[in-house]
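Can you keep this structure in mind? I'll have questions shortly.
Just one protein chain is left out here, and the rest sit where they should.
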Amino acid sequence: MEYFLELSSSGLVRGSIYALIALGYTMVYGIIQLINFAHGEIYMIGAFVALIVSGVLTIYGFSGVSILILAGLIAVIYAAAYGYTLEKIAYRPLRNAPRLSPLISAIGMSLFLQNYVLLAQTPDFLPFPALIPDFDFMEPIAHIMGSAELVILVTSAVSMVALTVLIKYTRIGKAMRATQQDMTMARLVGVNVDNVISTTFIIGSVLAAIGGVLVGSYIGQINFYIGFMAGVKAFTAAVLGGIGNIPGAVLGAMVLGLTEAYAAGYISSAYEDVFAFGVLVLILILRPSGLLGKAVTQKV
Amino acid sequence: MPETQPILETTPIPETRKILLEVKDLTMDFGGLRAVDAVSLNICAGEIVALIGPNGAGKTTFFNCVTGIYKPTGGDVLVHPPEKKTQKINGFKPNRVTTIGMARTFQNIRLFQNMTVLENVMIGRHCRTTTNIVGAIFRGSTTKRQEQETIDICYDLLEKVGLVEFADEFAKNLPYGAQRRLEIARAMATDPFLLLLDEPAAGMNPQETKALDELIVRICNTEQIAILLIEHDMKLVMNISQRIYVMEYGKEIAQGTPADIRSNPKVIEAYLGEDTDA
Amino acid sequence: MVDNFKRSFLVALWFVFLTFPLMVVKVNTLKNIVEWRWINMLWVAIGAFVLSLVWRWAMARRQLKSKAAEIGEEGLVKPGLGQRLLEDPKVFKPVLIVLALVTIVFPLLVDIYQTNIMVLALIFVVLGLGLNITVGLAGLLDLGYVAFFAVGAYTYGVLNTFWGFGFWISLPIGGLMGALFGIALGFPILRLRGDYLAIVTLGFGSIAKIVIENWEEVFNGAKGIAGIPRPGFFGAEMNIASATTYTYYLMILMVLFTIFITNRLKDSRIGRAWMALREDEIACVAMGVDMARTKLSAYAFGAFWAGLVGVVFAARNTYINPNSFTFMESALVLSIVVMGGMGSIIGVIIAALVLILMPEYLRAFSEYRMLMFGAVMVLMMIFRPEGLIANVRRKYAGRTVKTEEANA
Partner (left out) sequence: MRKSVIKKLVLVALLSMVVPATGFAADTIKIGVAGPHTGDLAPYGIPTMEAAKMVAEQVNAKGGVLGKQIEVIPMDDQCKPEIATNAATKLVSLDVDVVIGHVCSGATKAALGIYKEAGIIAVSPSATNPPLTQSGDYPNFYRTIAPDDDQGKLAAEFVTDKLGAKRIAILHDKGDYGKGFADFSKQFIEAGGKAEVVLFEGITPGAMDYSAVVQKVRREKADAVIFGGYHPEASKLVSQMKKKRMKIPFLGPDGVKGDGFLEIAGKNAEGVYATGPMDVSNLAVNQKAKADYVSKYGKEPGTFFDQGYAAMQTVLNAIKVSGGTEYAGLEKALKSSFVDTAVGKIKFDAKGDAEGVGFSVFQVQNGKFVELK
């Protein structure tokens, strides 16, 4: 039983990171039906910026919580800036192109950003400072769930609640929902669709950067390549949950995280990815629209 | 719908004509929404039948159910192909429906944009030809003959719709009216006994509409292809169709000859505010 | 114009801000040193400024072009120079003859290194042509194409180690295995639309690699399979130089074979169905094309070439391990197809040669290779989605003249 709990805890932690990234995928997809393949790279850049900022701050004598807040904040700002620029360069000119074009452009962007970080920084792994302190009250159950894990779970939960509030109750949230329903109509009633799309990218990037900072701090190392696999998994999670559906992305991420943890724990961690993709294929066969996705009837 | 019952009975289908398509109580639900509610419809050989109704009445959904793009949630779609046995086709994939002999066009033109006009029509011949991978690679005499036949047939069709001169042009470069006609030619290439046209005149100017009008009548008369069309252009509908079905909110509210429909109070009510004589 | 400069200046400022932490700062946390590389900032600023100007100019041109296309002014959207040259038989024929001659004498003129990398480039030509069927013609994005390549390579490797099968027997088996896997993987994803397909094929690609890595009894895991024989020629003993030259000619034949078959299929009922599927799935099905069969055949046929050429790959290297079959290779083949122009055979050949040979000859730039691939993919999509060489519009033979028919 304890083993099960331990695995569940690691599955949930992984799941909530996936969820933070998956939300970006699913929101962008919901609005412009594009798999933003470079989204994982935004997560990686977020982590890198946090690493660099915290490194500089440490050297200049800052300490503890101030580093965490500043590094996190700057990482989030930069990720948002990258997300915004990415959309403007690689996707906006392709708004009316055939479906494959923006997808290929996105793959290109992903390769570009990876190698940009590789060349600008280093191909090696870099140590990421443990920004999250160990809490004493977690000590008794640290082997099941440590402080870092707790912080990850809480932060992701808070971010997701904030996102829900944003989408449900704010003006821009309404505009986003309207655009998701019908872009042409939204434009006609005066929604600035371009702004809405940019905002969507920014929000998605912010969430991804939060994920990046959390993961970096939890794992203690990053390199230019971490975004790729995380991105693929998060996208898998988004598809699992029904792409375009925000609660779906969270559910899908949890299902994926837990699947991986149980598969690694009870079967073999060598085949972890096989199970992850296996679940994806299975769900897509049984329920092509994902767990929570509505069956989309294509307009003819 | 007891009210509609008498109307159905008052316009019996001429017995001399063979029924080609028989739709009984077709129903289509999307989640909680009933888009098509127990609609029945018959089409006989040599007929031009129109399906009209206000926007959102469920006409296109009805088309999609009949042609296999949606699987209807209730009712039957029966086809009686000439000289072949009757088939119930609910849930058949669209390509099988087409192979049986019912071809359609689309409300929003769906041509193969980056293929030439001729190639677009040639796709229509796909289900009537048999070349497989091996045949395509070796390109034997059968394949060659079939290919040449296909080209010939397609040129003939292009001639009929007046597009021969554009044969090697990309479909996307055609003017709007020509694209509509190309869709018809493409559908005809599948050798249908019934052609389903979804708003063929939409977006056309009066001259183009008139030409289309003639084209449809010609297809029906000379090619022996029955036609079911959805159309908003009442002039066109009244001009060429022998019978008209009217839908509103997913239900069938009337059917009959153009004259019957014109004077049907329900139809007038449904169209109140809409320009029935446009 | 001034406005352009002003805006480009702002863009440059934005990029300076954007790249600041990554390009300028470098922290060594172990020794607690910060390296400030201010010179990079200057480069970014200059680069962004110039690129922004170019971008603006190119965007303006692009808009003009699309407007012209909308109006339907044929004069403005004339085919590119390359295409016109290719269509002119006066140019085309001599070029073809010269090309053929160069191809034939190539290995005699250069050393075996050149021949050897040319063989690799030719292998990627075939891969590009194969993926071109799936992506370019049928419009099914496949991000795990390299899995089929691995299937071919490992088919030969395994058949050879366990049963001593030779190259020539393994070659068709490799192709068939590729096709078989194409069908097997194609089945579950038939119902998926483009985007879902992308992620699932990506998953398949990584699953293939994981299985090869873990299933040691058969594939020898990460250790790889060594000592795979090179292609034989009626049992003749060959040294490396002549074996390489021989493999080169073999690959030339294979490329020709691929072009021949692909062309035949492209201009057939099946090829047209593939293209129609790419253009509009619903319309395609409504016109009586069997979607499942068409999709599967496109998948299988694309995979067939990967499997076939995988055998050659194994024979060329004499050693295979899972490292050669990563997502990077899939991305490479995809960029070959994208750069060459989807559906265009000549374009794909040129792109494969450029993308494979360039890093070999410009080894100094090989670090920047992936960076450039990425940039090229984005830029091509925006400015030249039809690729280097656009797919030439096919003109069909005229119809049979009626009177002749009557006479016959």
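Here the chain labels run A, B and C in written order, and each chain numbers its own residues starting at 1.
We adopt the following convention: a contact is a pair of C-beta atoms (placed from the backbone, for glycine too) under 8 Å apart; a residue touches a chain by one contact, two chains touch by 3 or more.
What you are looking at is a predicted structure, and each value in this text was computed from that prediction instead of being measured.
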Next on the checklist: Going by the stated contact criterion, tell me the shown chains that border the hidden chain.
Outcome noted: A, C
Checklist entry - Out of C:134, C:324 or C:344, which is the one that touches the chain we can't see? => result C:324
Item to check | Selected residue (touches chain absent from view) among A:13, A:163 or A:243 | outcome: A:13
Checklist outcome for this item: In the whole complex, of C:55, C:167 or C:313, the residue touching the missing chain would be C:313
Checklist outcome for this item: Listed in rising order, the chain C residues that touch the chain left out are 29-30, 105, 107-109, 111-117, 120, 210, 213-214, 221-224, 226-227, 239-242, 244, 313, 316-321, 323-324, 360, 363, 366-367
Checklist entry - What is the set of chain A residues that contact the non-displayed chain in the whole complex? => result 3, 6-7, 9-11, 13-14, 17, 123-127, 142-143, 146, 148, 215, 218-221, 223, 225-226, 229-230, 233, 260-262, 264-265, 268-270, 272-273
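The criterion applied here is as follows: only the chains that are shown with their structure count from here on.
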Item to check | Central subunit by CA centre of mass proxy | outcome: C
Checklist outcome for this item: Expressed in whole Å, how far the mean CA point of chain A lies from that of chain B is 47
Checklist entry - Using mean CA coordinates as chain centres, what's the chain A-chain C distance in Å? => result 30
Checklist entry - Hey, what residues on chain A touch two or more of the other chains? => result 300
Checklist entry - Counting only residues that touch at least 2 other chains, which ones in chain C make the list? => result 282
Checklist entry - Can you name the residues of chain C that touch chain A in the complex? => result 14, 17-19, 21-23, 25-30, 32-34, 40, 59, 62, 135, 139, 141, 143, 188-189, 191-192, 194-196, 198-200, 202-204, 206-207, 210-211, 213-214, 282, 327, 331, 334-335, 338, 342, 367-368, 370-371, 373-378, 381-382, 385
Item to check | Residue ranges of chain B touching chain C (in the complex, touch as defined) | outcome: 67, 69, 93-95, 98-99, 103-104, 106, 110-116, 118-119, 122-129, 131-133, 135-137, 139, 143, 146-148, 150-152, 155-156, 167-168, 170, 173, 175, 186-187, 190
Checklist entry - Tell me, which parts of chain A touch chain C in their complex? => result 29, 33-35, 45, 48-49, 51-53, 55-56, 58-59, 74, 78, 81-82, 85, 89-90, 93-94, 97-105, 107-117, 119-122, 126-127, 129, 228, 232, 235-236, 239, 243, 270-271, 273-274, 276-278, 280-281, 284-285, 288, 298, 300
